[in-house]
Every structure is written in C-alpha cells, then in structure tokens.
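The other protein chains are all here in position, but one chain of the complex has been omitted.
Per-chain residue numbering starts at 1, and chain names A, B, C and D are given in the order in which the chains are listed.
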Amino acid sequence: MKSTRLMAWLQPAITGLALIGLWYAVKAGFKIPTFVLPSPGEIAQAAWDERGPLLSAAMVTVRGALLGFFAAVSVGFLLAMALGFSPRIKASFYPYILILQMMPVTILAPVFVLWLGQGLPSIVAITFMIGFFPVVANTTMGFVSVDRNLRELFLMCKATRAQEVRYLRIPGAMPYFLTGMKIAGTLAPIGAIVGDFLAGSAENGVGGIGFMTIAYFSQLKTPALFATGLVACVMGFLFVGGVNWLHWRLLHSWHDSMVKKE
Amino acid sequence: MKSTRLMAWLQPAITGLALIGLWYAVKAGFKIPTFVLPSPGEIAQAAWDERGPLLSAAMVTVRGALLGFFAAVSVGFLLAMALGFSPRIKASFYPYILILQMMPVTILAPVFVLWLGQGLPSIVAITFMIGFFPVVANTTMGFVSVDRNLRELFLMCKATRAQEVRYLRIPGAMPYFLTGMKIAGTLAPIGAIVGDFLAGSAENGVGGIGFMTIAYFSQLKTPALFATGLVACVMGFLFVGGVNWLHWRLLHSWHDSMVKKE
Amino acid sequence: GDKPAATAPAAAGEKPLTKIVLQTDWYAQPEHGGFYQAVVKGYYKEVGLDVQIVQGGPNAIPTQKVAMGATQFSIGRTDEIAIAVGRGIPLQVVAALMQRDPQAIMFHEEGGIGGFKDLDGRNIMAVPGAGWIMLMEKKFGIKVSVTPLDFGLSRFMADKKFVQQCFITNEPYYVRQQGAKPKTLLLSDMGFSPYRVWYTSRAYAAKNPEIVRAFTAASIRGWTEYISGDRAEADKIIGSLNKQMVPEFIAYSVGAMREFKLVTGDPAKGEAVGKIDPARLEDELRQLAAIGVLGQPVKLADIFDPQFLPEGLRPAKAAQ
Amino acid sequence: MSAPSLVRIEHVSKRFGSGPLVLDNIGLTVERGEFVSLIGPSGCGKSTLLRLIAGLTEPTSGQLVIDGMTPEDARELMFFVFQDANLMPWRKVAENVELPLLLRGDATARRTERVKRMLEVVGLGDAAGKFPWQLSGGMRMRVSIARALSVAPEILLLDEPFGALDEMTRDKLNEDLLALRQTDPFTGFFVTHSVAEAVFLSTRIVVLAANPGRVSTVIDVPFPYPRPPELRETPEFLQLLAATARALRAVRGGH
Partner (left out) sequence: MSAPSLVRIEHVSKRFGSGPLVLDNIGLTVERGEFVSLIGPSGCGKSTLLRLIAGLTEPTSGQLVIDGMTPEDARELMFFVFQDANLMPWRKVAENVELPLLLRGDATARRTERVKRMLEVVGLGDAAGKFPWQLSGGMRMRVSIARALSVAPEILLLDEPFGALDEMTRDKLNEDLLALRQTDPFTGFFVTHSVAEAVFLSTRIVVLAANPGRVSTVIDVPFPYPRPPELRETPEFLQLLAATARALRAVRGGH
C-alpha cells in the first residue's frame, strides 16, 4: 500500500527529471538563447523573483477561470440536457451551438467588451466560450449512448421524459460528462488568460496572468513569461485535480473505469 | 422517410430564421451600430464583396487546419494508446501532457516559429496544440472504460497487451474517440486562425483567415470581420460533417447511440 | 471596471464636478503622462471636470466605445480615426497629443537596412492591414510581407534580419537591455505623419463644446508640464497602476519623447503642444484616400473642428 | 355482462428489417387472471412476443389489444422481467428495486417497506446495499424479479426469470409467485425452458415452434389455485408434464 503510494509520486517525478534534463540538453545542443526558451532553472528563478506580481495576477485570473469554468460546466451540462431531451431540440439548436463554438473568440470579444464592459464579466464570458463545447459534446454523446435495455426498462416504468433524463441519462452520461469537464478544466485557465488578453483591465495596477504575459512578452522578460505559463499550469492542475476527485467520488463504486482487480 | 429527411433540414432552418430574426430585433431594439454588431444581411454582403480575399485566405487556413487536425487526431490517438497501454506510462506522462495543454499557446508560439519557421509548419503545430488534448482525454477515458467482463475474456484468451489494445480497447473506445475528434474538428479552424495570428506570414499578400481577421479589425471593417467568422464556421462544419460521417460508418451497426427503435 | 482609477480627492465646497471618462489605448505608460499630470495636479478639477482614466489594453476598442458613448474621450492616431469615420463611426478629433507619432520600425544594426527602400522583399512584423505599409509600398515602390504583430520581442532577438513595428519610446529600450543593437526609423520620416490625438464622438462634442474645450485646455496644460516640468507625482501614479513602469523605463520613454520632439513638435515649424495643422491633416486624408483604405470619402470637416483648441492654437482663418 | 378479454393477439407477424419472419400469424386471447407460459426452442420468438405485448416493438402485421388499448398505452398495467437482469450499475440493489416505485411517485415509507419485503421474498435481504457488480448471476436475476414484484402490476411479463437459479431456489420462488398472486392478483406471461415450472405455475401453456415462430399447441392446465408444493408429486401433474414435454419435443421435429 505504502509503496504503491510512493510509486504514484515517483513515476511522474522520474519522468519530470528526465524531461528537465532533456530540456537542458536541447537548449544547450541547439544553442537556444534564453529569450526564446529559458531553462527550467531560469524560469523557477524568475517565478521566485516575480512572485509578488505573479501571485496577485494569479488571484485575478483564478477568479475569472473559476467563474468561467462553472459557467461552462453548468451551462454546457444544461444545454446538453436540453439537447438530449428530444431529437427535435437537438436538430434545431445543435448547429447553432457549433457556430458559437467555431466563431473565433477574437471576433466576439469586442461585442462582449461593449456589452459587459471590460474586466471580469467579459473575461468570464470568454472563458465560458472556450470551455463549454467539450462539455456539451461529451455530455450529449453520453446521453445518446445510454444502454438500450435500460431505456426499455424506463419505458416499462412509464417514466416521464424528465425522469428518464434524471435517473437514466444523467447517471449514464456521467463518465462522458466528467471527461468533458476535465477538458473544460484544462481550458479554463487558458480561457481566463485569453480573456485577460482580449478584454482585461488592469484596474489598480493588478492585471491578470494574461496582462503579465503581455507585459513580460513585450519587455522580453522571457523567463518571467514562461513563469506565467507555470502559474497557468498550476492553476490548471488544481482544476483537473478537482475534476478527478469528482470523477472518483461519482464513479468509483460502479464504473468500469474505476475498478481494480477484485 | 422522405418527410423525416425534410424535417431534418426544416428544423434547423426554422431555428436559424428565428435566430436571425432575433438578431435583427436585438440590433434594432438596443440600437447597436453596425461597427459593433453588423446585421446578418450586412455580413452576407461583406462576405460577398470580399469573396476574393476571403476565399484565398480560406484556402491558406484550410490547409493548416486540415494538417493540424490530422496531427491532433492521430497523435492524440497514439498518445492515448500509449497511455492506455500501461498505467505506468500513464502515471509517468499524463501530467506532462496536461502541462503542454495548459501552457498558453502564445508562450510557445515563438519557440515553434524559431524551430519550424514561420508559416505552415508553425501554424500546424499550433493547431495541433489546441486540438490534441480533447482527443487524448476522451480516448484515454474510452480505453479505461472497457467492459470488465470483456477484459476477463481477453485474459482467458492469453491476449497480448497489443492484442488487447487492438481488438478490445480501440473498438471499445471508439465512441469516446469520435467525440474527442468532433471537438478537435471544431477547434481545428480556430487553431489555424490563432496559428495564423501567432506564426503566420502573409507572403505575396495572401494571409490566412486569422490575418484577414486582424486586418479587418484594424481597418474597422466590422461586417467583413464577422464574415471571416462565417468562413471559419463553414470550415468547422465541414470538419464536423466529416467526423459525423465517420461516426456513422463506425458505430451504426452496433452502438447504442445509433440504434433506432427496431 | 468603473472604479476611479486616478481621481484626486474631490475638493470640498465647490460646484459639482462633471464626471467624464478618458479611455487610453494601453496600460498606463508615460505616453499617457500628461493626462495623469493633469489629474494629480488638479488641472481638470480647476475647470470643473472629474476625469477618470480607464486603462486600455490589446482589445480596448476605444473607437467603438467612444462612438457608443461608453466613454467620452480616447486617444489614437488620425489615420485610425479617418478610417473609422470613413466606416460611419462618428468621431471628432479634438487636439494633438503628439505632433509626431512614436511609431517606428525597428531592426538590427547588423540587418543591413539604411532606409525604407531597403525593406523591399522583407518580412515585417506589423499590424495586418495597417495603412502605413500600403503607403510605404506605394511611395517607395517596394513589396513587403507582413507577420502579425504579437507584442513580443523574442523573435526580434532571435533573428538578426527581423524587422518589427514598434513604439520608439518602448521596444528599443528592452531589446537594448538584452544586448541587441536596435536601429529605428520613425514612420513619420517617410512622409506619412499622422497626429496622435485625443478625440470624442461628434454627438458629444456638439452637445458639450464647453466640456470638450475645458478638457482640452487642462490636458494641454498637463502635457506641457509633464514633458518639461516636474512629473514625479504623475510617474508615481503610472508606476502604481502598471508595475512594469519602473523609473528607469519612464525616464527612457520621456527622454525619447523629448529627443524626437514627439509632444512639443518643432516650434520652428510652428508646432506646439496640442496644435493641429489642418493643411497637414488634409494632406494625410488625401494620402489615405489614395491607397483606398477609407470606406467613404472623408473630408477634413468630417473629422476635425478646430474650435475646441485653445484660442492661441487655432489656425488663422486667413490661412484656410 | 362478460368482460372483454384482457389481452388479444390477432394475426400478429413480426420481422426485423428485411430479415426472415420471426413470428408468423400469432393468435392468442388471454383472460384476466390467467397465467400463460410460453415454451419453445431457443430463438423461436418468445422474447419477441413478450416485447410485442409490452409495446417495446411493433408488429409487422396484425394487432395487439390490451385491455382495449394499444400495448404502448397499456404499459401502465404491465411490468417486465427482462431475460437479462437489466440492473442499473450505479444503483445499489435496494435502489434498483426501488426505481419503478420512485418513478411512479410512491411515498418513501411505502417504497422502503415494499423494497424490503420483496428483497426478502427473493432471499436477498442481506444484499440490499451491494452494487450489481458485486452479485452473482443468480442474485442479479433475483433483484430483477424483486423489482418487478414490488410494482404489483396487473400484467406481469416474465422472460426466463428463474433460468439462472438452482432448483430449490426456483421451486421456492415458484411457490412465492403463486402466493403473491393470491394477494396481488396479476395476469402472467411467462417464458421458461422448464416444463415442470410451466405446468406448476400456468393455467395454459403455449408451445411455440420455430422458424418462423408460430403457435404449435396450447395445453390447458386444470389444477386449481392455490397449488401446494406437493402437487408436483401427483400422478396428474406428472402426466401433464410428460404430455407437455412431448408437445415440446414434437415442435423440434427431426432436429
């Protein structure tokens, strides 16, 4: 038990060290200058040096990412539920949801900024736009993949459409939904950063990570730039960790993806 | 039969008309000027007026989107296969794939440009970066969700790991994989547009859709700007249509998502 | 965000101040210094205005915001405004913030570029669709390809042949810090010289000429002082709003503004802080019309009305 | 005033898509309170016939009338024990049994009580908190039976409910089923491969022939209810058993 716990940490740690080694080797081998690709050490150093601004920027971005993530997951889920509710609704709306998804967010950003104002609301809207479709696509697929025998059971139970959705389709679609949520989780920090980029406002001198990215980028502080990436990753891991925990909570007792031998 | 066919077109068409009506109403009701939100008619007009540049830009972007899409799908699939092959590999590499996904592409773009040069290769790399994770996440989930009883059957067959992957996990993961592919399909045009933005070059004056987007934006040609979005959507629909066809081909004979009553 | 970004405490016991918003085009930086100066020194308040400065960013869309009335004033270049007016966005140029635009191209000393002509066949990182590129191509009979501007500098650093659009007050500082030897050419040197101005919407100007005049006078006062007087307090605000604006950098930027006479212009040519020469603006409109970037024809009167300038800066009627 | 028959199956034929005929011109009229067993070789269409009665599939020709309604409308009155247990993997045993009661809006107290009682009938009182994957095959089937019984439907369709059970459990459940009919009377359609079971439970036995599925013989079972377990040892029972077995053997022909 203890040793598998240890292994669970050791494995990625070993790969991590190997990748860092590779990074140094590539950097040295190809003579890549720091202003293009800093070494991990330089990035760590920059992250430490800039910890103050990075931390306050992270706080700003986390807020946008969290709200956008919840919006993407909940609206995406509800949308998928509506689409799964009847093939008619799906035929009517799915194409337009696709259009919304495929409209480059850069084009819509000005509309958001004008309607919602610069700052948090627009950032949340942009994060939402970037993250909601994976939730919709996965959950919809989960809804239509329901076991046909169970569907017949529900027919025999005279289940209403709403009951079928609640007791059959939603639990059955959980593995799909959670996968969509995982993707949305990795996209949320990126979405908030892009949102910061497209609609952010650096009020009181505190911009988000996207602001810092532009600042470092335009000032050629490349190690610090990569440090913003590091912060984005840390945020992403928190999201994914949360989703993984939920995955475990919801599926461990019954789903094939979670069963160990015995 | 005929009439359901007709309905399949009629439904979205009706919604489409309703949405366009809503669009006009909102625009008129809130007095939104064209330079913020053009009407569908103005967008169509602009698309027609600019058909020359838009078409040649679309050709450029389609190339990047197609290549990036195939890269995302195939590499994503292989990656998921590798991850599904053994929990050890998964533990070792999954976190780093997550990091790659969560690293804002803006930060990596200069690295790509330096290594791959400006233009197509970098655009493809960026499209790949944006699209591969949904494929990986979905396919991996599909791989681990394999029916435990079938897994035991394969144990009894003394199947090698590779056989298990080929004959059990891959077919079993198809519904998940196709969903990931669908998401990647909607992301491919966006990826190519962002790639155009970050690593494109308008040699001989012919840039991609991303390039046109910025150009129209900076020249305040808002209807034409939205027309680039239209082009992006059309491209996205071609991708999604292709994936839907594949979905039908691969699953219609056996999967629950595809079975009609009888 | 609508929290006051940079308002001095309200002076007590006077008649209520008129609230107006100035939206800048980027995060706080010395190129906005005069406005901050006017705020901290209370020049706006003296003329009855409570000015809130909202920082911009990559996507601040100031033209749309001003046209929609979301903010009263913003800053930009006259060519941008002419294009906007040509597309039916009713804007009104008020006064010049800079006589010469700080936009330039930046290249390496080793890059083998002596003048604009040498750019033929080169790749330039610039905003796609920018008017100056078309003008340059036309004027020098050259052809360039454009890489979209990404606000970054690492590609410039990595490639000795790289050419990049920049602010003369900005980017050269950073690349020099990293050991590069950048050279620059101001875009105005090629005979295309838009003003950098503050502007409002036509409707606002028509309805509130007094406010526009008051704002303009106070801004010119702030700018004059920022460039040649004690700017310590304004710089402190800029530094607090945008932590990237360290004193050395501000000094560099202001130095560049002084060196290239961006704000003050050349008094020998009759230029002054805030002043706009209608003839020069008209010439610019002709240039823009020639390259076909204006949607509809734009006449001088469509974008500019000298009546909002202080008395002394207005062109003599006879000169017209 | 004679009540109309509860279930009328008239000239029903069924083929799937363009496949061969699965059921050919089935006719059968069943009165309220009957218990009809369907026996016949594997693949002859027994399950399909039950699914037609339940309205889960449509006849290719002919019609079914259930209590004067179409099968779909009459689902109110029916419940189905499917050939495979058909449990929801994410619900525990008790939750699976509870599901139909929950869906039709029974009060919590009543649900709990009924679930408990039915799980005891099928001998799974201890397993209430287990997930389906933790059960043996026979236990899963018993959960499915408990689920159907808890509903106390007017028409119960049972598709080989006891196939996965040992003889003793099976006999006990046979007796329990009959006992339950005394309190909650239902009309039964029962598919089985056990002739003894068919004879013990039914009022009538329909022997189906295969390829295409059609009614070969209908055997009346005259024993009155309640039927004591000892009935199985009486000569009359054994005689009917033998006759039924012969009838069944006859439909398989030379095979």
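Here is the rule we use: a contact is a pair of C-beta atoms (placed from the backbone, for glycine too) under 8 Å apart; a residue touches a chain by one contact, two chains touch by 3 or more.
Computed from a predicted model, the values in this text were never measured in an experiment.
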| item | value |
| --- | --- |
| Which residue of D:L56, D:M139 or D:I205 touches the chain not shown here | D:M139 |
| Residue touching the undisplayed chain, where the options are D:E167, D:D184 or D:E236 | D:E167 |
| Options B:L19, B:A82 or B:L150, residue touching the unrepresented chain | B:L150 |
| Residue of D:I155, D:V195, D:V215 or D:L240 in touch with the missing chain, whole complex considered | D:V195 |
| Chain B residues touching the omitted chain (full complex) | 149-150, 152-159, 163, 167-168, 171-172, 174, 253-255, 259 |
| Residue ranges of chain D at the interface with the undisplayed chain | 16, 19, 39-43, 46-48, 83-84, 123, 134-139, 142, 159-160, 163-170, 172, 193-195, 245, 248-249, 252, 255 |
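Everything that follows uses one rule, which is that only the chains that are shown with their structure count from here on.
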| item | value |
| --- | --- |
| Dominant interface by contact count, named by its two chains | A-B |
| Averaged-CA centre spacing for the pair chain B and chain A, given as whole angstrom | 16 |
| Intercentroid distance (Cα basis), chain D paired with chain A, Å | 50 |
| Of all residues in chain C, the ones touching two or more other chains | 64, 68, 150, 152, 154, 158 |
| Of all residues in chain B, the ones touching two or more other chains | 36, 106, 110, 114, 148, 197, 210, 217 |
